[in-house]
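Note that one protein chain of the assembly has been removed; the remaining protein chains are unaltered in position.
Should a chain be cited, it is by its letter among A, B and C, assigned in written order, with residues numbered from 1 in that chain.
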Amino acid sequence: MTQATRTVLCMRDIKKSFSGVSALRGVDFELKAGEIHALVGENGAGKSTLIKIMTGAYRRDSGVMDYGDPVTFQNPTEAQAVGIVAVYQEIHLVGFRTVAENIFLGREPHRFGIIDRRRMNTETSEILERLGLDIDPRSLVSSLNIAHRQMVAIARAISFGARVLILDEPTSSLTETEVSVLFNVMRRLKSEGTSIVYVSHRFEELYAVCDRVTVLRDGCNIVTQSLATLNRLELVCYMLGREPEEVSKGVTAFAGRSQNAVNRPVLLQAEALKYKKRLDGVSIEMRHGEIVGLAGLLGSGRSETVRTLFGAEPLEGGTVKLEGNLLSLRDPHDAIDAGIAFLSEDRKADGIIPELSVRENLTLAALPNLTQWGIVSRKRQNELVDRFMQRLGIKATSAEQKIHELSGGNQQKVLLARWLCKNTKLLLLDEPTRGIDVGAKGEIQRLIAELAEQGLGVLMISSEVEELVEGSQRVIVLRDGRSIAELSGEQKNIKAILHVMAEGARQEGVKQSRTDNE
Amino acid sequence: QSGCVREKTKKIVGFSQTENIGPWRIAETNSIKEEAAKRKKTYDFLMTDAQGQTSKQFSDIEDLIARQVDAIFLAPREYEGLTPALEAARAAKIPVFLIDREAAGRPGEHFVSFLGSDFIVQGRRVGKWLAQATNGKASIVELTGTAGSSVAIDRAKGFRDAIASYPNMKIIATQTADFSRAAAVRVMENIIQAKGSDITAVYAHNDEMALGAIQALKSAGMKPGKDVIVGSIDGQKAALEAINRGELGVSVESNPRFGPLVFATMEKYFAGKKIPPRIILEDRLFDVTNAKDFVQEAY
Amino acid sequence: MAATRSLAVAGMRLSKRLARLLTSQGVLLMLLSLAVFASFRYETFLTPLNLMNIMRQNSMLAIVALGMTVVILSGGIDLSVGSLVALGGVVAALLAGQGSFVAIVGGIASTTLLGVVNGLLVSRARLQPFVVTLFTASAARGLALSITEERSIAVPSAASGLVWLGRGFIGFVPVPVLIVALLYFAAWFMLHKSRLGLHVFAIGDNEEASRLMGVNPNRVKLAVYTFSGMLSGLAGVVLAGRLGAGQPVAAFGWETDAIAATVMGGTFLVGGQGSVFPTLVGVLLLGMMYNLLNLEGTITPWWQLVLRGGFLLMVVIFQQRIAQRE
Partner (left out) sequence: MNSKKPDLSWKNLWNPNLGAPAALLILYVANAVFTPRFATVSNTLNMLLQVSTTMFIAVGMTFVIASRGIDLTVGSTMALVSVIVALLIKYGITVAISFALCCALLVGLLNGFLISRLKLDPLITTLAALILWRGVAQVIGDGQLVPFTHPTFEALGKGYLGFIPIQVVIAAVVIAGAFFCIRSTLFGRQIVAVGGNEKAARLAGIRAERVKYIVYIVSALLAGLAGLVETARLGMGDPSKVGVNAEFEAIAAVVVGGTPFSGGRANVLGTVVGALIMQVISTSFNMLLIPFTWSLVLKSVIILFAIFLQRPKEV
């Protein structure tokens, strides 16, 4: 057991505002030697901002930071130099450079300015091996999938041998195995005396590795306490600022919802979808009012499935029928016309239009409906925006705030609202609750269920198997670009799903998915 | 096919033109091309366009040398900067005939001869004419040609020489209008705003700019030819028409039709005759007395 | 499982390599086929004199294009190069009376200084490179015209070093060509072997990420614009030596030629991807086009413009096709 007593890093009364809007209003934070310190809070509570101030990526407006001596970092390089290293929430890597170059960027082994590439590559191999990763150090980062990129970012941070390691939602796109590898590494680093700041919205993870927790709410720190003495419910209450009895029970907000859509008419029939080498025979059938989960390992083709259904990637084989009508999906416009909506897993790249306001982002898809003679009705736009901002509880200074200034969770709500304010029949959700705090997550899950009750069909991808089990009526499992099994009723449990995801559909009693249809 | 395999019986003539913008240059190019076309039987004709860049013109001459032409007509971009090219031609024993502008170098050595007008004299003649027309008392706006071009520099110099002896002739504004009518309209409008009715004369380095200035004067409600006397250089058709309308006072000719002369000079040279180092063209002066007679033949 | 994956990764890398090679060799291929065409059509094309002409004539643009390529790789653009060439040449010519060394150093120093100004405005003041360099270009042009009173300045024959730089030979290799070769090798080495080079690629690719990973983008930007300014000055000095005069109106529009050459070489305008040698091929392709138009000698200037524009467009489309295949 490490005796975590010495303070490594101490922040007092940190304030930061962005063009007049306060993100942090006087936060105190203390990190002890050799502890894993969880930093939690709702979306927009200020976690990422606090972290960026720690590393000098942002300048604080006021407050002191003590790292042995009082320090002010002008940029992340200075922080790195004294042993404070971060993995930021948005993966920050350079796409067209190799893995090794990314891992050593800014501190390349060199002689007279000439890089020692061999050393860089061998050391990178070692680091990756320690993380159990099978990635060539010379491959380009842009050729890796999100999970691998995330692992590379983590590998980079770990390789510094830092005194303070900061991980901002590192696990949001990792699978269970990768998460457990990461935790082992974190535990080892801790035993070596490294202090770790860990941000996550997944509570199991916090309880699995963290020693203490600091809860932020609305830019203020609410409490700092040992996790051993704080149960989940209390933690949630601190985060949301509500009383225990107000906070609902159950793992996800789906729990206890009615799950009955058998008698409804068929909504979607997708058969034998093919796309490049990634999809090779995915079939999905679903009814109005049904929530269908799509499970699979990373790279199994879940995202591609929904993207092709939305016309975002060209379909190279197979048919898609909506309410019995054959669709020809050349681009998303066609899908939208048919009544399909899609929420991408990559909010920043595929979702928000950063410079535009919440109002514009929210009404983007519905604009044609709000338009007469080519002129957008501002009045109807405002009505719509007001309604949905209220209904989804979107936190923004006003509807005119730029969307990139909102926190991740609120951005996600705006994007969801973008589709809800249109008449949609089928909602395709790719990781709708990734990186979203419990409160907002619950709201979004409740919303999804509500929508389904109103007759909407929802096809949902999630890496959190609980979400699939509790939220959906059926779970379709993909593997290597094929749909291999469909689980419902009793079979739809975590163990079974994980098993099929990993091993294929040979388990007895699991219904084989039909590639030939009835 | 002039570009293809060379017929040894024919001589090749290369013409390196500075640029092909504006009526004057185009008239020059066309004159030389027409003359070459007349001698298709005996000469192949190649032309390069330096697009107003000395460095490109240097390369063009190098290319002509590599192409093994027998003579080069060169309309230099500028006085300085082509000496090395002339030296290269001399080393390759290719005679060079300079037309319309001079270049640094010795005649008979770096080039055979210079054929062209004297720009300083042109400026001087406009100056003299203006002095007479205004009785030695004028407030003059000068519209200069492309900044840095030798023509602009010489025409400015000659004009100043001429009016130096008249104490009451003052240049009250001098601005560049790039030899272009569009630019001249703009610049003149602004100067009119600043100087208003102070302006009594305009000296433009070419006809195009004079025509632009006349337009600006008219739209400002001033009467070119009466309130403001305008003088320029080139003698192009539109200018002579303007003289006939009474808007333009004078246009000193700057003859662009070098074709016959330069070919004749070259043939004399090949025939072994002695060529004078400078062949200066007689430039005429057009004003209200004679413009009518020449308007048809102008370019 | 792991083995097949690493095999797949290796395969993917190989095909990418091949594609990248093609992107650079695409222009090379075009250059060669144009050369073959020309050598059949013009008997004087394949003479040593003509080939040397092509290389020598284009060496100044090649120097400028090198600077441009590095700036573009860093995600910026430098529209001031043409004016800086003029300024460098003019300053050198004005100083030539003081001896060649002073002239050369002075010419290069003046433009390097303006390169620093570009760099500071882009990095420290966070202004957009396109605009900054557009206006420093016109400022530099104005300066060059003002200090010479709009005249060309002859280089006195006493400044033999300056003249040698533009017209001299070492053995049978023209000095400018030698300078180009040295510079391209040095730049290649810097870009691909040094830390600074890696940082140039990194900020061109993703500036924010590089910053968070400990690269100082300001310093890198300052370096690339200074480098580009310096090379422009050098090109100006060489040009002044070659022409025997410093001309304030020289190198008009070279920035667009330099950009075109860079893009023809397959460097992406968004930054982060590309290399220097393909740019050299791009320069030669442009230069050979001019050379062929001259050897043909009968195409009217306006058709020459149409051909140039069309050809450029064709190369760009061709490059795009190759890049898309990746």
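The rule we apply is simple: a contact is a pair of C-beta atoms (placed from the backbone, for glycine too) under 8 Å apart; a residue touches a chain by one contact, two chains touch by 3 or more.
Fair warning: this is a prediction, and the values are worked out from it, not measured in the lab.
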Chains in view touching the one left out: A, B, C
Per the touch definition above, residue among B:A194, B:A264 or B:I280 touching the missing chain: B:A194
Residue of B:I21, B:A133, B:I275 or B:V288 in touch with the missing chain, whole complex considered: B:I21
In chain B, positions touching the absent partner: 20-23, 26, 147, 173-176, 178, 180-183, 185-187, 189-191, 193-194, 196, 212, 215, 219, 238
Missing-partner contacts on chain A, residue numbers: 18-20, 58-59, 310, 312, 331-333, 336-337, 342, 344, 349-356, 360, 364-365, 367-368, 371, 374-376, 378, 418
Contact set of chain C toward the excluded chain (per top definition): 121, 125-128, 130-132, 134-136, 138-139, 141-143, 145-146, 150, 256, 259-260, 263, 268-270, 300-310, 312-313, 316-317, 320, 324
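Everything below uses one rule, namely that only the chains that are shown with their structure count from here on.
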Whole-Å separation of chain centres (CA-atom averages), chain A against chain C: 44
Where chain A touches two or more other chains, by residue: none
Contacts with 2+ other chains: residues of chain B: none
Chain C residues touching chain B - in the complex, by the definition given at the top: 41-44, 47, 49-50, 53, 56-57, 60, 145, 148, 150-154, 166-167, 239, 242-245, 247-252, 290-291, 293-298, 301-302, 304
Touching residues on chain A, where the partner in the complex is chain C: 55, 57, 75-77, 80, 86, 88, 92-97, 101-102, 105-108, 110, 113-115, 134-136, 138-140, 143, 156
For the chain C and chain A complex, residues of the former touching the latter: 2, 5-6, 9-10, 12-13, 16, 193-196, 198-199, 201-202, 205-206, 208-216, 272-273
